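Below you'll find the structure I mean.
Only one protein chain is missing from this complex, and each of the others stays in its spot.
Each chain gets a letter, A and B, in the order it is written, and its residues are counted from 1.
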Amino acid sequence: MLLLGVAYYPEHWPQERWETDARMMQEAGISVARLAEFAWSRMEPALGRPELDWLDRAMDLLYKRGIRTVLCTPTAAAPAWLVQAEPDVLLQDQKGHPVSFGGRRHYCFNSESYRRHSDRIVWAMLERFANDERVAAWQTDNEFGHRCYCPRCAEAFRSWLKHKYGTTEKLNSAWGTIFWSQEYSDFSQVPPPLLGTGGNNPGLHLDYLRFFSDSIVSFQKRQIDLIRSADPKVSITHNTMTMSIYDDMDLYDLCADLDFASWDNYPMWTKDAVAPRSNAMVADYARSLKGKGMWIMEQQSGAGGSRAFGRFPSPGEIRLWTYQAVGRGADTIVYFRWRTARFGAEQYWHGILDHSGLPNRRYEEVKHVGREFSVLRDPLDTTSLRNRVAFLNTYDSRWALSIQPGNAKLDYFGHFEKYFSPLYRRGIGADFVNHRTDLTAYPLVVAPTLHLVSDELAATLTEYVKHGGTLVTTYRSGVKTVDNQVTDRPLPGPLAGLFGCTVEEYQNLEQMPGVEVTLGDELGGGIALSSVFNDVLTLDTARALGHYAGSHYSARPAIAINSLGKGTAIYVGFESEQGFYDTFVPWVLSRAGLPLPDLLPDSVEHTVRQTDTHRVHFWLNYADTERTVDIGEGGTDLLGKAPARGPIVLEPLGVLIVRETT
Amino acid sequence: MLLLGVAYYPEHWPQERWETDARMMQEAGISVARLAEFAWSRMEPALGRPELDWLDRAMDLLYKRGIRTVLCTPTAAAPAWLVQAEPDVLLQDQKGHPVSFGGRRHYCFNSESYRRHSDRIVWAMLERFANDERVAAWQTDNEFGHRCYCPRCAEAFRSWLKHKYGTTEKLNSAWGTIFWSQEYSDFSQVPPPLLGTGGNNPGLHLDYLRFFSDSIVSFQKRQIDLIRSADPKVSITHNTMTMSIYDDMDLYDLCADLDFASWDNYPMWTKDAVAPRSNAMVADYARSLKGKGMWIMEQQSGAGGSRAFGRFPSPGEIRLWTYQAVGRGADTIVYFRWRTARFGAEQYWHGILDHSGLPNRRYEEVKHVGREFSVLRDPLDTTSLRNRVAFLNTYDSRWALSIQPGNAKLDYFGHFEKYFSPLYRRGIGADFVNHRTDLTAYPLVVAPTLHLVSDELAATLTEYVKHGGTLVTTYRSGVKTVDNQVTDRPLPGPLAGLFGCTVEEYQNLEQMPGVEVTLGDELGGGIALSSVFNDVLTLDTARALGHYAGSHYSARPAIAINSLGKGTAIYVGFESEQGFYDTFVPWVLSRAGLPLPDLLPDSVEHTVRQTDTHRVHFWLNYADTERTVDIGEGGTDLLGKAPARGPIVLEPLGVLIVRETT
Partner (left out) sequence: MLLLGVAYYPEHWPQERWETDARMMQEAGISVARLAEFAWSRMEPALGRPELDWLDRAMDLLYKRGIRTVLCTPTAAAPAWLVQAEPDVLLQDQKGHPVSFGGRRHYCFNSESYRRHSDRIVWAMLERFANDERVAAWQTDNEFGHRCYCPRCAEAFRSWLKHKYGTTEKLNSAWGTIFWSQEYSDFSQVPPPLLGTGGNNPGLHLDYLRFFSDSIVSFQKRQIDLIRSADPKVSITHNTMTMSIYDDMDLYDLCADLDFASWDNYPMWTKDAVAPRSNAMVADYARSLKGKGMWIMEQQSGAGGSRAFGRFPSPGEIRLWTYQAVGRGADTIVYFRWRTARFGAEQYWHGILDHSGLPNRRYEEVKHVGREFSVLRDPLDTTSLRNRVAFLNTYDSRWALSIQPGNAKLDYFGHFEKYFSPLYRRGIGADFVNHRTDLTAYPLVVAPTLHLVSDELAATLTEYVKHGGTLVTTYRSGVKTVDNQVTDRPLPGPLAGLFGCTVEEYQNLEQMPGVEVTLGDELGGGIALSSVFNDVLTLDTARALGHYAGSHYSARPAIAINSLGKGTAIYVGFESEQGFYDTFVPWVLSRAGLPLPDLLPDSVEHTVRQTDTHRVHFWLNYADTERTVDIGEGGTDLLGKAPARGPIVLEPLGVLIVRETT
């Protein structure tokens, strides 16, 4: 259900103020408040002596105003008394140095001692607030995402390895430790991948990243199990950070244990023209983690920053970016934060209200959104996005590339975005799936640089294509085995049969100019300029769609297309400038039997949420000037409460939401 | 009294050479030599066994040549035997790592053990040299300015906090430690602000900077008290470094305990056209610390540097920069150093003589200055600068901005310099005052970004204006409380009444283009381009002098002027390019009833030292070509020993000093 919320920290303000806050929230249409995040020291001022009355009072006061609470486990910031009593809960960085108390996220995920402290504070909260109608949901911790390299983690890593490999022989073989005489005769010899001399073993390094993802997931799982043991019906979520940046854990794994996914959405109001597109992709990724019911747990509402801070939104921008999130699947929007803190490291991370707490133009804009949400609530109920294009990504590929990109300019999700852009510019939706997703629903799957491929994944993709799917992958795919070794088969390794070609040689363009690629007639002829890598192809069952026109491999295939069963597999041996994808992607869409809508005007975004009986269209204008969109037969302009059809003018930073009956 | 001196290290040279050095100094007109700096290991080769005969001999030899000694306490470099015996006197950096022996300034200011060592060596020097007519003055240590983060400092910090706050409740409230659950239930939990995860609490951080300033001041105070106990009449000073860069301690506090202020003046001979202006401002700052009697304790005389080094002065430049210092209030000029060291980390920090010790062109130039000083001594006696413009700055504001500038491009003293420039270019002098200075003597006070303002300071400034003063401040003033929290009042917080306006919203221009500001007719109309920050003003009793002409706050006030009692308060909501200040500052000067001299020719500097009966004008030409200045009625050209009036040609790098009777 479409709801508006705020991140609220009553403990930061005098109790006398709380009533004013609650009233102003209610007036703005707020019905959810996230509480207790980072409030451990106030909820448990001393070991084993919880004090939750203040929180209860705040929840009551809000509830009377129709505002339900999202309760957070406060484990992202261990209090001073805890750290003083048990200094070894502090994490150690990749140089092996322990961090000091004084910031946040300073704990070790693998400290059993810290996990017991976590149990105790969560249980204390549950004793008071389990099965409480005031509680809308729980949030675990806050923005999981750091790694620790302490001796305790090293020990846990070794247990994890022992469980995975059984014997050091198998581990040695998997990692190739004979290289540089790193063979382990006992698990106790295995170090974490500290910064040392000459680079870590890539097999060890990848396993550490996997192990650490598991450590975070299991840390959260313990909180979830505890909450469910006391309150089986309550919903549990976690506020993840921008998933194209944070790779400390596999978010598909993390979200598997949750009831719904949440995302902290900080577009930072950059004036970069591609910012909406990039943010759209991040939103699609977040939505795809659970498929539906996404929340924005922190939606930026002011200039962000700490030591220095960014720009403030122009009038209309809070609303505009709010509707981007809604249009891409968010149901509840929680603004961060209600009022800007007067103290602490984030006193310049601005919220809706300034430090003074007086109503301001940002508050008025939120209030306006609140009124609009009441109109939109019913039409959006039970709607969802129904996308037919999928982007396949895996953490194994991301992690392997982060350890050894080969070319330092290789940008994993930047590459995705080049394929995403022609879809975005036409209002075609896409989901971000991983290797465990059922691909049947997607006529087209794009998997750029599918770097690490298990035999199992290769089989899955082959079946997908055989049954009629269209699959696109690119340079440097199928390079790595599950052990992060390079395959001993001609590239793309286990995918060679699927794509009907092999890579005869590859050239790294990190410090070289690109090579021209002559595109075949099917692709409209013309020239693309390659970058990042050139995979020079030898065709087996495939045929060429383009050829290199330079270097010593001139006239050799650069793009291969292979028919397999009822489907098609396409291998693009290079990366290129955006222009290539603007031609290539529409051609692929057509080939996959998908419709090809017209290009939208510049700076305009279009998304659709739908049920079986109606569609709700979102048209957003990021430009500072007007744009005109042709909405065809149209329907009801939900915000203007009037019929709408044909060409419609969107105001600068304007939003049009149209309900269409199908 | 105008004197010439050198930093002399006889312990670096064979005793056979000393007589030659003394003779050459005498011939150059040197009458002061600074000795014993960094000479601890020679003065006390082993614990408790002082050997001062060599120093006595050197002092004697100099004294016979008419050269008196400035004696330094040698504590800036603890000797090897001391560090070996007590390794924990070594400081720890902000990562918590102890430094190694092998450089200098490696000690912890809060080590009681080190302070006792300091007592002993200073006392040993006093036993020999107290009440000694050969001694001109004492210098404490050398260029105070490092911070330590060791456990001992942490402990001292906690004592300092306990004394300041009494209870952890008060400390928690002052710092807002509830943010990120950093509440302290015991003072023993408070850490120093080490580099950690996510940024330190700004309240804690500011208190650490204040605490550390106090630590340095008290370290020096102990030396001063000891010296005065044995030699009550001798003068004591300290050689501070460029105060616009070094902020490790509050120099007003440090100098309060001294008899006169000294400054180490290293223009580095850069060819930057604004270098003279910047250096002038630093000189004015240094002079203002005590108001009179400033020494240059180290005046650069050769290329400076260690691993690499800078350029050598062109012929005439040593003299030119010497007269800049004199013209801005320096009475004694001590060149650094007599002869370039053949060894040690600073063997490329060149002095007057090269390594070979032979006379060279730099020596001849110093000799020339020596002759001139004998002519200038009487006319300059008892003269001082009498400035009517003050720049108000506080360490609390500097420190708060260094912790959280908000905009990384915010340059505290760079902003001052924009206001300083129109004064400099007209030969108008200015003093640099702090919040404790009596402002009565200054018709105009400029206080850029007065960021942290106590209620007391707000009251002082209000009284100043009510009694007829003109006060200018700018964007981001009055933001912080004394606890380094953001005020909960509309900005500029406690200054809102004084300036008759509030800040409705502020925009950070760190990553955005500036906005045009339309200046009112009073300011001559025209346009200024804003940068750094835009404070958008709401006027209460003030009226606007300029308005923004862009962004969503177009037509809103950007500059406000408020009449209060007999005075005027002006709030400039933005920073701009130099051109704005070149128009604005003259307008403000006139409004404050101050005279407005003509612009000087490019690269010419003009200062005046005066008594009630005469003025001595300094005209300096930094250009490589001639400049003509019109000195009007003129007076006596002291160096040319002839009358001078009307237009006078200044040679390239030339100096004109004219005595005018009033």
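In this text, contacts are C-beta pairs under 8 Å (C-beta built on N, C-alpha and C of every residue); 3 or more make two chains touch, one makes a residue touch a chain.
Bear in mind the structure is a predicted one, so any value in this text is a computation, not a measurement.
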Review point. Of A:A46, A:A85, A:A441 or A:V486, which sits in contact with the chain we cannot see?
Key: A:V486
Study note, to complete from the structure: Given B:W18, B:Y63 or B:W81, the correct residue touching the omitted chain is B:W81
Review point. Who touches the missing chain here, A:G29, A:P79, A:G102 or A:G176?
Key: A:G176
Study note, to complete from the structure: By the document's definition of touch, the residue of A:M512, A:I527, A:L596 or A:V649 touching the omitted chain is A:M512
Check your understanding: Where does chain B touch the missing chain, residue by residue?
Key -> 11-12, 38-42, 45-46, 74, 77-81, 83-84, 91, 97, 99-106, 146, 270-271, 303, 305-312, 314-315, 340-348, 354-358, 360-361
Point to revise | Hidden partner interface residues of chain A, rising order | key: 95-96, 175-186, 188-191, 193-204, 403-408, 483-490, 504-508, 510-512, 551-552
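Rule of thumb we're sticking to: only the chains that are shown with their structure count from here on.
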Check your understanding: Using the average of all C-alpha atoms in each chain as its centre, how far is it in Å between chain A and chain B?
Key -> 50
